[in-house]
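Handing you a structure now.
Note that one protein chain of the assembly has been removed; the remaining protein chains are unaltered in position.
For reference, chains read A and B in written order, and residue numbers begin at 1 within each chain.
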């Protein structure tokens, strides 16, 4: 959706400096590739060198951010928070797809489904008995929603996501394709040479404003609920076992795994491929660095690294020490020889 | 399904001590949250402190397990194996959903499909040519079953699981949503600057009583079969490459990966995110600890940790030693100085 630069600047709360305020902007791009007709952003001085040769028509920068060598054709869009202003620009120029409000004739609605208004239900979606879907939600093609499940308002559930029976999902939740919410947790008791299945009769509760990535799995509680708190963001291929309590505004990057019955407190961050053993608490705002393995509690506000994970500074110091270890082995051998010599002499 | 406590105790093989045998029990819960009308269990003295303030109506405990401060309103359900008795109670109070025995009119059955009796086939399921589905199995919405595939009796296959052509599945198998059984293994030969695909024409054989988690992938053999032995339990997001032979009653936790042509012997346990290189044997009952990486054979009955994995005790000793390494570097430096001084003196 092309927009006149002047209108774009107004919409995004930015002041135009230089360039052509009447230029037509058709899309957004990053600083390395933006061309005429495109808007970009510069928020990191590391990329400032790209400005000089850029043919972009406009560039968001922060108040007081000094930019040199701005080409004459480029308008600076000066604003308080260029990252957020740029997000607004992208949303305006590349509006999200809106699905026609309709219930596809190829969707299956079982008995007693309660549907809000202004919904999109795609072809081959299957909505189970007694399920409830809130106003404005978009349930795309082939989504499966189990019996008694509740979906809030203005959610978007992408094709072939699976919501098992009894799962409760809040408002403004985005679930990507292939995510499986509410499958049975992994629980067995070993008796007479075989694994006896522990029934998994709890559910999953997902609060408002959560986003869940493609092919991520969140298991239902054995008893009680697995909970994902408000505003938490979960990437692709993440495993969240039964009875975990994930707090609010938590970040879980791709391929992280949390065993079961853990507490991940608000604002914690689990970087890519991190793993957490069961019955562990990750404190508020703690950061588990990429590929770290957590076997015990992590204190609020700390950063941990490694497997088994330690305080980041300790872990880094050990890493440095390990790099000196082959040399150390030689040194000690030499010391031993020198000492032996000395002992003979004395 | 609420049950009178006396009947529940009988059903689960427990003796009532104290409390009200005529109380109506409506559900099960864990010891931390159970309230009036609920039954719980206490099998670990670590949780014994929760008994005192619990309002639960009943609690399973083992014969001879001493519990103090039992509130007067709580009945103890004394039995030989409280974990198993509790499982029975949960199954009685929270019965598994039963799908109406029917073939959905929106299912597609291709030519020569052989269907057992008492089946449920959900909407949009697709059953390929010559496929066979045994008595009492439940094939939920959107499950895809390939040509010539065989599904045993009393299986439950959750929505959008995919069973490729020629896969053979035994009785009482549970497969969760998004699991992909029988996709082509990852095999190429490098020639003239490109990767030439090795045909993957084998299949997957899954024996009785196996459970397979959501979004887990089990590749077909290149030639011959990939096999999952009787009673093995596989968690979510697990990768099992072509031609692996997984034994009986094996446990594979979330996000584990096994490359190809490995043998995982009976009763082995692979904890979360463990990984196994190809052509490796994991011996009977061996335990691969979480996040460990296995590049060589693991002996039966041993426990290994780390990446590359070592005997658990060795690995732990090394971990302790690493934590002392930064200090050791300093010590050796001091030793060198002292020695130099001494050498000058002598």
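Keep this in mind: a residue touches a chain if its C-beta (ideal position, glycine included) is under 8 Å from a C-beta of that chain, and two chains touch if they have at least 3 such contacts.
Since the structure is predicted, the reported quantities are computational estimates derived from the model, not experimental observations.
**Q** If the hidden chain were put back, which of A:106, A:130, A:154 or A:302 would touch it?
**A** Residue touching the absent chain, from the options given: A:106.
**Q** For a quick check of understanding: of A:50, A:189 or A:249, which residue touches the chain that isn't displayed?
**A** Answer from the full complex: A:249 touches the omitted chain.
**Q** Tell me which residue among A:178, A:221 or A:308 touches the hidden chain in the full complex.
**A** A:178
**Q** In the whole complex, not just what's shown, which of B:15, B:101 or B:331 touches the removed chain?
**A** B:331
**Q** Of the residues in chain B, which ones touch the absent chain?
**A** 108, 124, 126, 142, 144, 147, 160, 162, 164-165, 178, 180, 183-184, 186, 188-189, 191, 193-199, 201, 215, 217, 219, 223-224, 237, 239, 241, 255, 257, 259, 273, 275, 277, 293, 295, 307-308, 310, 314, 317-318, 320-322, 324-325, 328, 331-332, 335, 338-339, 342, 345-346
**Q** May I ask you to list the residues on chain A that touch the chain which is not drawn?
**A** 28-30, 33, 81, 83-84, 87, 90-91, 94, 96-97, 106, 122-124, 141-142, 158-160, 174, 176-178, 209, 211, 213-215, 231, 233, 235-237, 249, 251, 253-255, 272-273, 290-291, 307, 319, 322-323, 325-326, 328-329, 332, 335-336, 339, 342-343, 346
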